[in-house]
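With one protein chain withheld, the remaining protein chains of the complex are depicted in position.
Which chain is which? They are A and B, in the order written, and residues in each are numbered from 1.
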Amino acid sequence: MSPTAAARQIDPPANGLSSHAGIYHYDQVDRDFLKERVEQFRRQVARRLAGELTEDEFKPLRLMNGLYLQLHAYMLRIAVPYGILTSRQVRQFGRIARQYDKGFGHFTTRQNLQFNWIKLVDVPAILDLLAEVDMHAIQTSGNCIRNVTSDQFAGVASDEVVDPRHYAEVLRQWSTLHPEFSFLPRKFKIAITGSSADRAAICIHDVGLIAKRGADGTVGFEVYVGGGLGRTPFIAKKLRDFLPEDELIAYLEAVLRVYNAYGRRDNIYKARIKILVHELGIDAFRDEVEAEFARMPVAQYRLEPAILDGIRTRFASQPYEALEPISGILARARLEDQAFNRWVRTNVAVHRQPGYAIATITLKPAGGIPGDVSADQMDVIADLADRYSFGEIRVTHEQNLVLAHVRQDDLPALWKALADIGFGEANSGLITDIIACPGLDYCALANARSIPLAQRISERFADLDRQHDIGELKIKISGCINACGHHHVGHIGILGVDKKGVEAYQLTLGGSAAEAGAIGDILGPALSADETLDAIDAVVGVYLDQRQDGERFLDTLARIGHTPFKDKVYAAH
Amino acid sequence: MARVTDAPKVVTANRLQDGAVVWLTAAGDWSIRVADAQVQTDASSAEAALGIARASAARQEVVEPYAVDVVVEATGPRPLKTREWIRAAGPSIDAIPTAA
Partner (left out) sequence: MPLIDSGKLVDDAWVRLGDDDALPAADVPVIVSLARFHKDRASLVGRNGGLGIFLASSQHPKDIADHLADFALVALDFPKFRDGRGFTIARELREHLGYRGIIRAVGHTLPDQYLALVRCGVTQVEIPEGRDPALWAHALAEISTAYQVSVAGPLSMARLARHKKTEHAA
């Protein structure tokens, strides 16, 4: 421990909770529940192994517990509620990775963690280890309400209006093993934010919630519905402008009841709520929801302020020190070290607390596998979180991690420690900060590999001077139309397709997951992996040639249109 | 998926207990090496092999067996489709992230 760290040993909060900031602390009810749930799954595994359950019957049960059968092994997806972890939990991931996987884990675009090399027979033991640290794999798959996602800067962003974490926790508890909504037509994903800047990709979720304040200061939600990617991408439509806080649960129940009753079950590709909303039209859908809502005994579903207060007290406080708003240490380090300065520019965001900063750890080293973290790296990150960020770590939907409460004075030391484990790259939001799904190297549904392509792009653009010159440019890669890699909303999206048995890639330009959201347009015929690399070079080249001062890639694209890019990419064809 | 082709075939599945990729051998059991797989050159022997595999699935040994097109090389059968050779050979990428 550094001397400064020792000097500000954090006192355990008075309420007896451990000192991890920003984390909901389980109570006995949560723990008892989790124990029972692990035992239930242990028996389900035993019944499957004994032949009392067929694979067809077992599959939805294991999926409800985040367990997939992939190409080479089972994959276990662990829920990280709204993307926030304690250092203790991250260390436990490391332990599981060593003991039951090949020594690493993979952070996903849904802020979760996946282990790719799991044995079915080991899963109950792994769930025991997870339960030790208040974690589980419930509802990370299956046609149920999935793990709720949120803004990775929740509670610390300077542009935040309402802290979404407490509502996310309400949603976590409410959706856990929901008796009515565990066999929906299809999966159901809810995202929530409380900021004007949307870092949670609200517009591509089944339900997106933006917490805000009414004229009288009370909290309410702007409700969006029917967003999603996959085969038929849709940007969500607005369902309600201001849903009062205490009606949150009742209203969501109404939305889900309408979906469960009327969502299509005849065709898996038309089963998401986005199709129901599209086929009915948003107004007719809203009428159905409001009619259901009006019939409900709303008082029984009322989210009383006292419940929220109770939940708030189970979040440990963030014991900030009173600091000068401007750190001399930081300013000096930025002047002295260009590389550090660059990292601060891309990977550090403004904190609402004077003297603090939000640091993004991009899990995208040059040529690396997006989102992969080894057990040793997990241990180091957990230590760094203890030392510099109240023991708290967040996962972003861009497959990165965040330390959300770093003293500006500590940034130089943090960066050095990160660089030591290969995660000091100054590339957050840049062209090598690529999202990639597991693709054909792991995934049973894939058409093409995603990871090796991401690695090659990352190598091709490894030069940081060039990356910083190019500026904000998001590449997102999916190995098939299910769009786990969000390719539709990539500034440059890459979709793996099967061209007569050969892997090929289709490019889209102009997608965005920020505020308004946009689905990218297909640039032209699919390309080989080599051609795709050249095509990205060509696209970047056109942008650099044509951009006017201050324009980001998306701005230039919006001004000059697709044609110049298309002409350049397909010139040789 | 189930397109009928004339290519020689091997039968594969994932093992129930650990999910490992396995290949049906001439002895009617499962090997984790594709080189051990018995190659079926006509439709009726392929169907018979699938029957053996399905019986094995019914005994909770493997999950969802199916036949895969291969070419037979000196080292043994090699699956034609990318998906299947990745299953046979493991991920095409370094499975362990590069820690500095």
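Assume a contact is a pair of C-beta atoms (placed from the backbone, for glycine too) under 8 Å apart; a residue touches a chain by one contact, two chains touch by 3 or more.
Nothing here was measured: the structure is a model prediction, and the numbers come from that model.
Student: Write out, one label after another, the shown chains that touch the chain missing from the document.
Tutor: Hidden chain contacts in the full assembly come out as A.
Student: Among A:Pro60, A:Pro124, A:Pro244 or A:Pro564, exactly one should touch the missing chain; which is it?
Tutor: A:Pro60
Student: In the complete assembly, which of A:Val45, A:Leu120, A:Ile311 or A:Leu414 touches the absent chain?
Tutor: Here the residue in touch with the unshown chain is A:Ile311.
Student: What is the set of chain A residues that contact the non-displayed chain in the whole complex?
Tutor: Chain A touches the missing chain through residues 15-17, 25-29, 32-33, 36-37, 39-40, 44, 52, 57, 60-61, 143, 170, 173-174, 176-185, 249, 257, 260-261, 265, 295-297, 300-304, 306-311, 313-314.
By definition in this document, only the chains that are shown with their structure count from here on.
Student: Rounded to a whole Å, what is the gap between the Cα centroids of chain A and chain B?
Tutor: 35
Student: Going by the contact rule at the top, pick out the chain B residues touching chain A in the complex.
Tutor: So the residues of chain B touching chain A come out as 14, 16-21, 57, 59-60, 63-64, 80-83, 86-87, 90-100.
Student: Which chain A residues qualify as touching chain B in the complex?
Tutor: 48-51, 55, 69-74, 102-104, 116-121, 365, 367-369, 372-374, 376-377, 420-422, 440-442, 446, 448-449, 451-452, 455, 501-503
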